[in-house]
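Note that this complex is displayed minus one protein chain, with the remaining chains in position.
Here is chain A:
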Amino acid sequence: MPETTSPEKVRIRITVNDVAHDLLVEPRTLLADLLRGDLELTGTHVGCEQGVCGACTVLVDGAATRSCLVFAAQLDGTAVRTVESLAGADGTLHPIQQAFHENHGLQCGFCTPGMLMGACELLERTAEPDPDEVREALGGNLCRCTGYQNIVRSVCAAGQSMTAAKNGAQA
């Protein structure tokens, strides 16, 4: 079938970082491009556009997902979380971001949004992961600066500080 007319747009209702959107999207719009272009959430970084580098990882209904390998049209009715959801409105860093800051878990920062969102999913599932669990969870996120050691350290530290904060709140 030759490409003669532009295909019909698709209506999606999608929640991004707790904000509801009702959108008409072109079928070929990738979630990464919807976030960065239409919604101006440029914290999600696009590296390889083939699912290899993990920089564009966001949470879709809580699951770490390559936003370059999902069409926005598929996501009607879902809730998406991006790196912009982490810090407080006043700029207070999320404990995971704070841990990356304290442990030098980033240098250039390009891979960091994907690392943070992957870590989010892991810490949701496993409160205090050991280094092997962090490596398994973030094994598909490439970083060309840090050599990974400080990223693993950061995620372990974030798990500990989040658990400590939770226990403190309960005491």
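By definition in this document, a contact is a pair of C-beta atoms (placed from the backbone, for glycine too) under 8 Å apart; a residue touches a chain by one contact, two chains touch by 3 or more; residues count from 1.
Criterion: contacts and distances are computed from a predicted model.
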Task: Among "Proteasome accessory factor C", "Amine oxidase", "Carbon monoxide dehydrogenase" or "ABC transporter permease", the UniProt name of the subunit that does not appear here - done: "Carbon monoxide dehydrogenase"
TODO: Write down which of A:66, A:94 or A:153 is the residue touching the left-out chain.
DONE: A:66
Task: Residue among A:43, A:105, A:118 or A:159 touching the omitted chain - done: A:118
TODO: Since one chain isn't shown, list which residues of chain A touch it in the complete complex.
DONE: 1, 3, 6-8, 10, 26-28, 30, 33, 49-51, 54, 57, 63-66, 68-71, 73-74, 118, 121, 136-137, 139-140
